[in-house]
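For this depiction, one protein chain was excluded, whereas all remaining protein chains were kept in their positions.
What follows is chain A.
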Amino acid sequence: MAHAPVRYFVSPSRGALMKDTIIREALERLQTEIDPVTRIRLSPDQAALAEALTVFERCGVERQRLPGLLTVYILLSSALDRHAEPMELEDAELTRRILDGDYLYSLYIQYALKCREGSLMRGLSPFVKKIQIARALGRNGEVPLLSAFEQVLMSRKETR
């Protein structure tokens, strides 16, 4: 008698489930925050978000702070992505990309203050400025955003 093959299901770890829940919550928050007139739909890479959560946890960020922090991260990284090169006058999407980047950047500040991440926003401000300087000068090697978050979160952890 032939036996049906035995399948071993590997259940996702509690940590992975928790990350999924936080990512879902952050994406829901984004939908609430973004004004419908903008028609902005964000679909960030899930693996990159999971990586960001790993970094935030490594920096000692408490569970209840994670969804807000991840939302702040998505807003800022999406704002920077929208303004990434190439930008050509002939690009039919140029107008929307400029507007989306500007809007998401202002929403990043607003949302950071709303969820009491003003201190983080202040810490990030020189990094954000340096990213714009590097881009304006056509220099490669701008500081990766996640690394900037890590540096600021770590410095806040140490001064606590």
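Heads up, the rule we're going with is that a contact is a pair of C-beta atoms (placed from the backbone, for glycine too) under 8 Å apart; a residue touches a chain by one contact, two chains touch by 3 or more; residues count from 1.
In the analysis below, contacts and distances are computed from a predicted model.
When the unshown chain is looked up in UniProt, the name that turns up among "Amino acid ABC transporter ATP-binding protein", "Formylmethanofuran--tetrahydromethanopterin formyltransferase", "Heptaprenyl diphosphate synthase component II" or "Trehalose transport system permease protein SugB" is "Heptaprenyl diphosphate synthase component II". When you scan A:Arg24, A:Lys129 or A:Lys157 for touch with the missing chain, the hit is A:Lys129. By the touch rule set out above, chain A reaches the unshown chain at residues 35, 37-39, 83, 85-89, 94-96, 98-99, 101-103, 105-107, 109-110, 113-114, 116, 118-119, 121-122, 125-126, 128-130, 132-133, 135-138.
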